[in-house]
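What follows is one structure encoded as structure tokens, with my remarks underneath.
The complex is shown incomplete by one protein chain, all other protein chains being positioned as in the whole.
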Amino acid sequence: MSGMVEKKGKAAWLVHLGLILGILVVCFPIYLAFIASTVSSGDLVRPPMPLLPGEHFIANYKEALFSGVNTPVWNMLLNSTIMALGIAIGKIIISLLSAFAIVYFRFPLRNVFFWLIFLTLMLPVEVRIVPTYEVVANFGMLNSYSGLILPLVASATATFLFRQFYLTVPDELAEAARVDGAGPMRFFVDILLPMSRTNIAALFVILFIYGWNQYLWPLLMTTDPDMNTIVMGIKQMFPSGDDLPNWPVIMATALLAMLPPVLVVVLMQNLFIKGLVDTEK
Amino acid sequence: MATLNLIDVKKSYGKDEVIHGVNFDIHDKEFVVIVGPSGCGKSTLLRMMAGLETVTAGEIKIKDRRVNELEPMERNIAMVFQNYALYPHMSVFDNMAYSLKIAKLGKAEIKARVDNAAKLLQLSEYLKRKPRQLSGGQRQRVAMGRAIVRKPDVFLFDEPLSNLDAKLRVQMRLEIKKLQRDLGVTSVYVTHDQVEAMTLGDRLMVLNGGYVEQFGSPIDLYERPASLFVAEFIGSPSMNIIDGHAADGVVELVNGVRLPGSSEVAGAVKAGIRPEHLSLDPAGVIAIRKGVAEQLGSSTLVHGTLDGSDIAISVALPGVHREEQLDDVMCFSVMEQGLHLFSADGKRV
Partner (left out) sequence: MDKRVTFSGWWLPMLLILPQLLITAIFFFWPAGQAIYQSAFMPDPFGLKTQFVGWDNFTFLFEDEYYLASFKTTAIFSLLVTALSMGVALWLALMADRIIKGSGTYRTLLIWPYAVAPAVAGVLWLFMFRPNVGLMSWYLDKVGYDWNHVLNDGQAMGLVVVASSWGRISYNFLFFLAGLQAVPKSVIEAAAIDGAHFWHRFRTIVFPLLAPTTFFLLVVNVVYAFFETFGVIHTITSGGPQQSTTIMVYKVYSDGFVGQDLGSSAAQSVVLLLIVGMLTIVQFKFIERKVHY
């Protein structure tokens, strides 16, 4: 409805105004969180809370990062980074390989395997949470990075995305490579991988955010505060009894928790949108 | 000394046989074109020679060595694909050098060979570019270059010009011909375009439905088509075919016109006359009622019907003839050797 049909003058300003209003409403919770992370605890128990930044910015963030409540936030950031990278990279690697096998080879049980992987589309981790927990516990992988990462690594989405992409690669390219003397793995590494790099990057953005924002799984898996990830660790910072939560430090942690994925989305916006559209259809 | 022999080669997909026993021998340095309509199995045959399709039965030999079980690379062939199949993320240089790198040649040798091929194909200034930065003709040359650098025993071309526009196609056709002569590499070239086939090939193989219709020099095929199919397929505009009856050395066409034929033929026949083998002759027996005339400049194509019937017939008149200056009914005689006779089952008689 743009182009010629766009209204001029007052109507256009109304549209801009509406959008700005929408953005303000959407951004307001974050702004408030930022204010809260720059004031003292005392400022927050005497309503109404201030609406302009206070003077405790450095003190709050320092406290969050280096002492935290149960464990220093830098440690949780590290755990989250390892988990998010592990999930994203792990998924991409196993999916690249399995999609390559499915598209470029004919082997016994190929269709059976294909459907087995396909079925996992229907099983989000939340559904099979209790038995998966038991499996991981049996392997002794509680409170470990492998326990955090491995159950979330297998997913059909990435495999499907790469399969779709491989199918668009002209058959002749593989034939040319064969005539040139390249074996399957050589073709995969020299030709298919470099051609997939945009898809890989787009998928990485989406999977990194997916991994970073995991909540339920780390909540079950990590009983040791040292293994907490930041997204699940925030909730652990609330005291259990009637004690007052240390809101400035909690809000500083919340902002630190959203910073990496938000940066990824904003800085790699085009890849992010491509990834979103690719994975959701 | 690279020869290529196919001995009773067959190909089946499941129970469907698509190539029904093809035999031929290609001499060293020879340029053979396999031509036929789409789906006739020509590409399949080429891909079997390349090692991209398995051979169901029979034997393929390159330099007298059985290659059925060998990988494409081990056969020492090079292939040029219809869509060029250039690696999109590699520069022109890397595209050409890829097979040499796999073969673990030295850096200096690779550079020398690629530079040499690039010079031959006038690609020297484009070596750093990616395929998407090249024009269609340049991409085509890169695909050729990729084949040349390997110094293969045999070149295989799979409709390499069909993605180019008409003008470029003619130009590249000449370049391929010249290159093949200069390099002296045995070549097999697949196309559905009979003009390309006629101009390029030392010998032509016409393939139809997985059977070889005829294998011979372009002129052979033009002058003595072995079957109705070849007669109609080779030559442009294509041959006029008219039903008739032969007896006592005379062929009587369906509209009653009688032409001198061969005394050895008798019974129902199909008579074939090329449009360019009919000459304007007021005394000629073939009367044609004018339909439309197409001006090609160097000649004029007149499409009409045999007078007194509705059988379509075309005539090629040399030079320019304005439609309004042509008579409504014109008489033609058939040039010497211009009449081809085929039996009811399509065989030349």
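Just so it is clear, A and B label the chains in written order, and each chain counts residues from 1 on its own.
We adopt the following convention: contacts are C-beta pairs under 8 Å (C-beta built on N, C-alpha and C of every residue); 3 or more make two chains touch, one makes a residue touch a chain.
None of the values given here were measured: they were computed from a predicted structure.
Participant: If I'm reading the header right, one chain is hidden. Which shown chains does it touch across the whole complex?
Facilitator: Looking at the complete complex, the unshown chain comes into contact with A.
Participant: Which of these touches the unseen chain: A:73, A:88, A:234 or A:271?
Facilitator: A:234
Participant: Which listed residue (A:36, A:191, A:227 or A:249) would be found touching the missing chain in the intact complex?
Facilitator: A:36
Participant: Contacts of subunit A with the missing chain: which residues?
Facilitator: With respect to the unshown chain, the touching residues of subunit A are 1-7, 12, 15-16, 18-19, 22-23, 26-27, 29-30, 32-33, 36, 44-49, 93-95, 97-98, 100-108, 110, 113, 116-117, 119-124, 126-136, 150-151, 153-154, 159, 166-167, 171, 174-175, 178, 183-185, 187, 209, 212-213, 215-216, 219-220, 231-232, 234-235, 247, 250-251, 254, 257-258, 261-262, 264-266, 269, 272-273, 276-277, 280-281.
To be clear about the criterion, only the chains that are shown with their structure count from here on.
Participant: Mind checking the centre-to-centre distance between subunit A and subunit B? Centres are C-alpha means, answer in whole Å.
Facilitator: 57
Participant: Under the stated contact criterion, what part of subunit B meets subunit A in this complex?
Facilitator: 47, 50-52, 71-73, 77-79, 81-89, 98-99, 102-103, 146
Participant: Can you tell me which positions in subunit A touch subunit B when the two form their complex?
Facilitator: 170, 172-173, 175-182, 186, 190-191, 194-195
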